[in-house]
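I am attaching a structure below and will ask some questions about it afterwards.
Here the complex is missing a single protein chain, while all its other protein chains stay put.
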Amino acid sequence: MAHFLFFLLAIVCVGAVVGMIFSRNQAYNALLLVLAFAALGGIFGLLSAPFIAVVQIIIYAGAIMVLFIFVIMMINLREGIPPEKKKWTIYLSAVLAFILIVELILAARGSFQALTGPGGEEIASPKALGKLLFTEYLYPFEITSILIIAALVGAIILVKKKEEE
Amino acid sequence: MIPGSYFFILSVILFILGVIAFFVKRDLITQFLSIEVMLNAGNLAFIAFARALNSLHGQVIVFFIITVAAAEAAVGLAIILLIFRQKKTIKSEDMNLMKG
Partner (left out) sequence: MIEFLIPLIKVILALVWLLLLTLYVADWVERKESAIIHDRIGANRASIFGLRMIGLFQPFADAIKMIFKEDFTPSFSRKFLHSLAPFLSFFFVAVTIAAIPFGDTIRIGSRIIKLQVLDINVTLLFVLAMMSLGIYGVILAGWASNNRFSLLGGIRGAAQLISYEVAFGLSLVGLIMIYPSLKLSSIVHSQGELLFGFIPKWGIFLQPLGFIVFLFAALAETKRVPFDLPEGESEIIGFYTEYSGLKWGLFMMTDGMEIVIVSTLMTTLFFGGWQVPWLQADGFHWPWGGEWFLASWIVVILQVLAFNLKVFFFCWFQVLLRWTYPRFRYDQLMDLGWKLLIPLSLVNIVGTGIIMSL
């Protein structure tokens, strides 16, 4: 059952991203990514991280992608932008992707052993996560909140039209 | 029980697809979206290792990545909107102001 769910979600996720590569319509791109991120949320749930799974759906699929769709609606291009015609970027991306695959396989070879660990029950509890977040990671947490306020103010200042115009 | 390596392989596939999308696409918004794909691939790897090592630290880091991604999306989209207002285009190859 869990295997079936994993493969279903993985295929949805990869399929959506591949669809994004081939589609020219920005709105469809964004919607396909919503699908991919929701599927990733399901995969996080399978990995016994229900809190992160729900946060992924609330923030990524529910808030960030809504922002993207908002901007796409405002820009509202009539015709899509065709993919790159210049050949060299495609070759470059192929070479880069190949190098990355090799590098990641080399990096992961040693840790594949570690990936077979069991994973306990206490890892699923949001309570433990909250405790860790507010004790050991307190400073990063506070810094993140400042970062978010800075981003909020920055975004508002950037898009605001000037008064005198 | 699904082996953790499956999740890791999925995350590698997603990351590489994100890289390819970033190079193949020509509009800023979709390129930005492919950066999000890469970030999510990283998240998946973190959570897979968090379960495998039976430690919560991976999940905490994913939490931070998600919050920072929210801030990044807000600022990035504001910049894209500003570029569109000034140049009436969002093709990345038209951003050649610093070419000299």
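We call the chains A and B, going by the order they appear; numbering starts again at 1 in every chain.
We take it that a contact is a pair of C-beta atoms (placed from the backbone, for glycine too) under 8 Å apart; a residue touches a chain by one contact, two chains touch by 3 or more.
Everything numeric here is computed off the predicted structure, so don't read it as measured data.
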Contact set of the excluded chain (shown chains only): A
Among A:S23, A:T89, A:S125 or A:T144, the residue in touch with the chain that has been omitted: A:S125
Options A:V54, A:L100, A:L132 or A:V159, residue touching the unrepresented chain: A:V54
Residue in contact with the excluded chain [from A:L5, A:A63, A:L100 or A:L158]: A:A63
Residues in chain A touching the chain absent from view: 27, 31, 34, 38, 41, 45, 50-51, 53-55, 57-58, 61-63, 66, 69-70, 73, 124-127
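Everything that follows uses one rule, which is that only the chains that are shown with their structure count from here on.
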Chain B contact footprint on chain A (complex, rising order): 2-3, 6, 10, 13-14, 17-18, 20-21, 26, 29-30, 33, 36-37, 40, 43-44, 46-49, 51-52, 55-56, 59-60, 63-64, 67-68, 70-72, 74-75, 77, 81-84, 89-90, 92-94, 96-97, 100-101, 104-105, 108, 111-112, 114-120, 123, 128-129, 132-133, 137, 140-141, 144, 147-148, 150-152, 154-155, 158-159
List of chain B residues in touch with chain A within their complex: 1-8, 10, 12-27, 29-30, 32-34, 36-37, 40, 43-44, 47-57, 59-60, 62-64, 66-75, 77-82, 84, 90-91
